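Reviewing the structure listed below.
Note that one protein chain of the assembly has been removed; the remaining protein chains are unaltered in position.
Think of it as A and B in the order they're written, each chain with its own count starting at 1.
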Amino acid sequence: MTLSVTDLAITRGGIPVLEGLSFALEPGKALILRGPNGIGKTTLLRTLAGLQPPLSGQVNGAEDRIAYAAHSDGIKPTLTVAENLAFWASVFGTKSTQPALDAFDLGDLSGRPAGQLSAGQKRRLGLARILVTARPIWMLDEPTVSLDRSAVQMFADAVRGHLGQGGSALIATHIDLGLDGEVLDVGPYKARPKAIDDFDGAFL
Amino acid sequence: MTIAAKANALWEYANPRKFLAASERALPFFWTSAGLCLFVGLIWGFFLTPDDYKQGSTVKIIYLHVPAALMAINCWLMMLVTSLVWLVRRHHVSALAARAAAPVGIVMTLVALATGAIWGQPMWGTWWAWDPRLTSFLILFLFYLGYVALWEAIEDPDTAADLTSVLCLVGSVFAILSRYAVNFWNQGLHQGASVLRAGAITGTDTDEKVSNIFFYPLLLCIIGFVLLFVALVLYRTGTEIRARRIRTLLARERVGG
Partner (left out) sequence: MIALLLRDLKLAFRAGGGFGLGLAFFLIVTVLVPFSVGPQSSLLSTIAPGVLWLGALLACLLSLDRLLALDWEDGSLDLLATSPLPLEAAVTIKALAHWLTTGLPLVLAAPVLGVLLHLPAQGYVWLFLSLLIGTPAMSVIGTFGAALTVGLKRGGLLLSLLVLPLYVPTLIFGAEVARRGATGMDVQTPLLMLAGITAATIALLPFASAAVLRINLR
């Protein structure tokens, strides 16, 4: 099923940031979000993930199909790597965490408390969590932060594998991952403030 | 005019600009009539009614105590209604009216508590008793404090409106529960709410009645307090709307609009 976004407008802190945004994300495809800092990429991803309502416009095909990963990974420092992953696996109803551990080379670390991991290792654990959700649409917000080159390669392989199985991914990143995905620059969709005299019920 | 059209006409005032224009026209009327009612009612009540045979001149604090207590409760009710309107129809004016009313409610509660203490001291021989009515008002005061504190604590105005509205709904249920709990916990000294009983108005009720001679100035004071409350809330809502507008303009300037 295709994720389709029609004429979407989103707000951050009550101020519109993007408007008139339309695109479609088909199974097997990746879409790379680009745009300057503060343009609203994170807000867009949060809106699509259903964490906040859009100002206007429609999002179809997102309900219960999105695996969302943001800057913070929801990792509990006192739980081990395996326990962290097993928790999310059972929340999403996935049986095995082994493929996810393997994909991000976490097998040797699985007994270690997550609090002792380095930033890059934590990030890998956070990305492994996406795999155990078994959801078709990945929404990733700057997924490669603090990853080294080989870890970036692991991640790119994981995304490729996901796309190969008919999944899709929407990734906000500035790194070239070597994916054959389209690039969507959200810069041109920056919301233009309405004229001042248009002071209506919404104060916008 | 059909009912639907009338309802639409009412919702038009949910537009901040229309609300401001209408309230600015209505405010002088509310200020003057509130002032007039209170002036006449209080003079009449304080100086032109006889002292009570039992309570002496102390009884005259009733002209402040009863209206303030009524408004303290009705203010919360008004906040409940406006909170519901905000949650259901998302009219910003409604949420801002609830916010504007809360401090007025706090003051009314404090006035009711303070005048009650001043009245209670010569009557019961104590400034404060853990009487159910007094205790309920103290609890109401705590609810008001929490409500206002939550408004103040949250930066995003829409989030604040949503959260305080839910708090107001949940708080209302717990406030009623507390009222019953407190009643159960201690049967008190306070006389029943005798003002608006039919017997009190007709004068046939001989038990703890507020007789006619006290009743008419009291009624005038109650009307005065209602008008004063409406004026204060309209005025403060206007201020909140303007503050909100400034905020929005500043925020827009920041993002380079």
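In this section, a contact is a pair of C-beta atoms (placed from the backbone, for glycine too) under 8 Å apart; a residue touches a chain by one contact, two chains touch by 3 or more.
All values reported here derive from a predicted model rather than from experimental measurement.
Screening B:171, B:224 or B:238 for touch with the missing chain picks out B:171. Of the listed positions B:81, B:107 or B:163, the one in contact with the omitted chain in the full complex is B:163.
When the full complex is taken into account, the listed residue touching the unshown chain is A:66, out of A:18, A:31 or A:66.
Set against the missing chain, the residues A:51, A:119 or A:145 yield one that touches it, A:51.
From the options B:145, B:213 or B:246, the residue with contact to the unseen chain in the full assembly is B:145. Touching the omitted chain from chain A are residues 46, 49-53, 64, 66-76, 78-79, 83, 86-88, 90-93, 129, 133. The chain not shown here touches chain B at positions 139, 142-143, 145-146, 149-150, 153-154, 159, 162-163, 166-167, 169-171, 174-175, 177-178, 180-182, 184-185.
Note that in this section only the chains that are shown with their structure count from here on.
Within the complex, the chain A residues that touch chain B are 13-15, 17, 192-193, 196, 199-204. On the chain B side of its complex with chain A, the touching residues are 14-17, 91-93, 156-158, 244-245, 248-249, 251-252, 255, 257.
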